[in-house]
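Here the complex is missing a single protein chain, while all its other protein chains stay put.
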Amino acid sequence: MGGSIYGNHFRISTWGESHGKALGVVIDGCPAGLPLSEEDIQPFMDRRKPGQSAITTQRNEDDKVEILSGVFEGKTTGTPISIIVYNKDHHSTDYSNIANVFRPGHADYTFYKKYGLRDYRGGGRSSARETVARVAAGAVASKILKTLGISVNAYTKSIADIEIDYNNFNLDERNNNIVCMPDAEAAEKSVEFLKQQMADMDSAGGVVECVATNVFAGIGEPVFDKLDAKLAQALMSIGAVKGVEIGEGFNASKLPGSVDNDAFKVDNDVISKTSNHAGGILGGISDGSPIVVRAGIKATPSIAKTQSTANEAGENIDINIKGRHDPVVVPRAVVVVESMVCLTLVDLIFASMTSRMDNIIDFFNNRD
Amino acid sequence: MGGSIYGNHFRISTWGESHGKALGVVIDGCPAGLPLSEEDIQPFMDRRKPGQSAITTQRNEDDKVEILSGVFEGKTTGTPISIIVYNKDHHSTDYSNIANVFRPGHADYTFYKKYGLRDYRGGGRSSARETVARVAAGAVASKILKTLGISVNAYTKSIADIEIDYNNFNLDERNNNIVCMPDAEAAEKSVEFLKQQMADMDSAGGVVECVATNVFAGIGEPVFDKLDAKLAQALMSIGAVKGVEIGEGFNASKLPGSVDNDAFKVDNDVISKTSNHAGGILGGISDGSPIVVRAGIKATPSIAKTQSTANEAGENIDINIKGRHDPVVVPRAVVVVESMVCLTLVDLIFASMTSRMDNIIDFFNNRD
Amino acid sequence: MGGSIYGNHFRISTWGESHGKALGVVIDGCPAGLPLSEEDIQPFMDRRKPGQSAITTQRNEDDKVEILSGVFEGKTTGTPISIIVYNKDHHSTDYSNIANVFRPGHADYTFYKKYGLRDYRGGGRSSARETVARVAAGAVASKILKTLGISVNAYTKSIADIEIDYNNFNLDERNNNIVCMPDAEAAEKSVEFLKQQMADMDSAGGVVECVATNVFAGIGEPVFDKLDAKLAQALMSIGAVKGVEIGEGFNASKLPGSVDNDAFKVDNDVISKTSNHAGGILGGISDGSPIVVRAGIKATPSIAKTQSTANEAGENIDINIKGRHDPVVVPRAVVVVESMVCLTLVDLIFASMTSRMDNIIDFFNNRD
Partner (left out) sequence: MGGSIYGNHFRISTWGESHGKALGVVIDGCPAGLPLSEEDIQPFMDRRKPGQSAITTQRNEDDKVEILSGVFEGKTTGTPISIIVYNKDHHSTDYSNIANVFRPGHADYTFYKKYGLRDYRGGGRSSARETVARVAAGAVASKILKTLGISVNAYTKSIADIEIDYNNFNLDERNNNIVCMPDAEAAEKSVEFLKQQMADMDSAGGVVECVATNVFAGIGEPVFDKLDAKLAQALMSIGAVKGVEIGEGFNASKLPGSVDNDAFKVDNDVISKTSNHAGGILGGISDGSPIVVRAGIKATPSIAKTQSTANEAGENIDINIKGRHDPVVVPRAVVVVESMVCLTLVDLIFASMTSRMDNIIDFFNNRD
């Protein structure tokens, strides 16, 4: 079985490799009547595209999206939406020296073992470039959520040991610095740190945090398709992510119940929580508080330092990875995390529509 | 959509509530010819059942499994295996006082919002008792894995701040102490700590770690059904789990690439890695090294301490949760984590069988 | 992969063999708040159960259903509904003589080839008794449809060459005769014919027709999960069904477009069709007219006449099938067809709820 389809109600099918002709996604299950054009999607693509700064790769891609189907007279028709992004800058020759080498920390070896052969050009399907398709679909999901009053925002929480200070938190600031941090000071420190890593021919990781606000209570399908469970799959499926947590996350394992429990309270007949250690999810179902999720991302495995490894011929060798490589993927992962959260929320929001018989009856009575 | 089905090739459908008549699971897709009886499953049930010690609940359940279908003359037939566990000790009256109260840290409120009503007896489907069905299915998955030469073992890595020392690591020791720690010393400290938490009318969380050895390289379906992504869903779907990580996990976000990368080496024509920061998964596919995964578990939300909360009538109230409650769920979650890892591995191992055309041709040529 | 799960939104997982301990079904995705008890299901079971007449088998089963989960205080809770039916009359010894014989027209050989072994007692999972679980789930689906104002009724249209006369059509009559025909005269002829077949140690087939009225226009998910496509799968999945057709069915292949096309007309602002050759489905989507579907069912393969066949030892042998066998399965298949249509309709009605963005917005605005 292939694994390039995600979702049960709002399903995406992604395709494409780093150095193939194009990458794209087919969205099956987008409701009809949503105003949609390339202008809704392009800004998301621009947020993830390479070639933006001193600490990112020089690959020259427009990442210009084109909608091929599913939209008519400016609106979605309810039929599959096919979106394509052509690869402009795919100089395969750059990669010929690593064609039969298993780069440490990369998927070269595992793809080879799984498939018996591999597209060695830029990592093929295991390249971070694969996320182009996720982000294109995520932009559509994000528009659906906005239409329903829901906001989803991701940002860099930390680069290596440098963490944002929530006292300085300013989401707008995220767009002003090249590390996507909502804290100017931490961003500055991070950039300095990353420059040093580059000078040292090394790389760095970090943490991306994502917050979704105004999510209806009641989203998530116990017991296996709980909201947190699907968010965990969604985020862990992003290359380089090694950990996912919700609310307090691993820290919750250290807190006593008396501290970790969020009390409910009633104010003007509205029930809310006095704190949000739970990250907006109880029993795998949204509770109306902000959903808070984090992804821990490892350092870019491509480093200029000499590394020892093996090749397909079964020889122990040394390699020096050349070519363009970000010292950190975290800033570009921000919009990918946001996209995966949007896709998961739309899918589970749609799933939730059949939770209650009375709502179903109303639905069909109210429809014209 | 309901969310009580897990897996694509080896699919389980679980059912049952804390205080219903029974709980159970239907396994669809278990291969024919596997020797199977209740004796294979019961030991897994016994590992998770309550009433075992001073720090666990007094609920008196045999958790005796019965296979109702899918096995004939001691072997699986390839048709659905239905397994049932009857609830013996379900005194609903114990819970009447919380029938219309939203307990902090529990799923009472979210189930109520989602479904418009809820089975308040012991949390209904949101009870940890739901995992009975997961463990029954996990025992079958575990037997399949053993038949293929794969071992999966989970244990408690930490309770609150008390962590095992890998220098003292002894897996057998896990079965000798009531906190399921493979380190006698850490176990003793943990038990002391938990007794204090009980005395303080409070609770604690911890971390469960699971290691799978001898997993073939090549398991995991990029890009959304990667091995790590499905493990993340599987573990996060367990109640009280708030974080999941693979290998170095969140710590990988702090390490430079030069440290986090695992070098490949060749020894006698066999390729392996010199370290395992990756936790046995690269690009979402197993690399032949041990799979290492951890789940961060929050403290039991049911505490004897007075807590403020709200009820269905929209009133602010104080509650004191009475009745039997573990101060920690971590030890009983160990076999649940192990089960979910087994279920995920079997599902993706089966999925991997169609990765290569040459293997498929061989398969049909070799079959009688 | 096992194939015992049906549906995407209202999913059923069935299990059980002819001579196992029990049969059952787990329904995942039934909305909360539906009043439900065994009394809703038992009448469906009674319609399919054996031992009812001179032309049906003498197997003595109560087929008493028991709900094990998912219902609390008389209403569904939104969590999985587990339904069980115990087998009372399972004398395995009756079948020992056919343990290693491949009965003509049965699935003995194919199960053996697929699974390498088989439960030979009464056909195991390939027995018509498997449909017990479908009917139990179908009863729940039927109740949901009734709540939405939709009626589904199946009946025997023909036994061998004896067909009902629509001029005599009376649905109530269906319950008055043992062949489930809505035409007393055709029923009488059929019974005579079947008695003759029994005397001849032979059997017969027939056609079941099913009509669903008041189905909303707009149900069905092009292009693969069209309403007619899923109905075709649903009906063809019933043992002994060899053909499925919608509306004119195969006869449509002989009609010119000018005859087969149904004209639309407007009456008091309501659009309807002047005829219904299409059987209520256009482009795979319901058009508001009655859905009309038929299943062609082969003769019972178990006949008393001597037949030549092979056994597992690879010998050519003669067999005389003894024991209880209906000369026709058609009458008992009626409620099975009805159940599969109900299950398919509920699943696709739920799927249709996300077809239009405006309806989704209204849904979440209208919810409390």
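Things worth noting here:
First chain written, first letter: the chains are A, B and C, and each begins at residue 1.
FYI, a contact is a pair of C-beta atoms (placed from the backbone, for glycine too) under 8 Å apart; a residue touches a chain by one contact, two chains touch by 3 or more.
None of the values given here were measured: they were computed from a predicted structure.
Here is the thing to keep in mind: the chain we left out touches A, B, C in the whole complex. Taking the complete complex into account, C:Pro301 is the one of C:Gly33, C:Pro182, C:Pro301 or C:Pro331 that touches the chain left out. Taking the whole complex into account, subunit C touches the unshown chain at residues 1-6, 8-9, 14, 102, 104-107, 109-111, 113-116, 125-126, 130, 158, 160-161, 197, 200, 202-207, 217-226, 228-237, 239, 241-258, 260-266, 269, 271, 278-279, 281-288, 296-303, 305, 307-310, 314-316, 351-352, 354-356, 358. For subunit A, the residues touching the chain absent from view are 1-5, 8-9, 11, 13-17, 20-24, 26-30, 32-33, 68-70, 72-73, 75, 77-82, 84, 114-119, 121, 124-125, 350. In the full complex, the hidden chain is touched by subunit B at residues 8-10, 29, 31-34, 76, 78-79, 144, 147-148, 216, 222, 350, 353-364, 366-367.
The rule is short, and it goes like this: only the chains that are shown with their structure count from here on.
If each chain is reduced to the average of its C-alpha atoms, the one that sits nearest the average of all protein C-alpha atoms is B.
One simple way to say how far apart two chains are is to compare their mean CA positions; for subunit B and subunit C this gives 38 Å. Once the centre of each chain is set as its mean CA position, subunit A and subunit C turn out to be 44 Å apart. Among all residues of subunit C, those that touch two or more other chains are 8-9, 29, 32-33, 78-79, 350.
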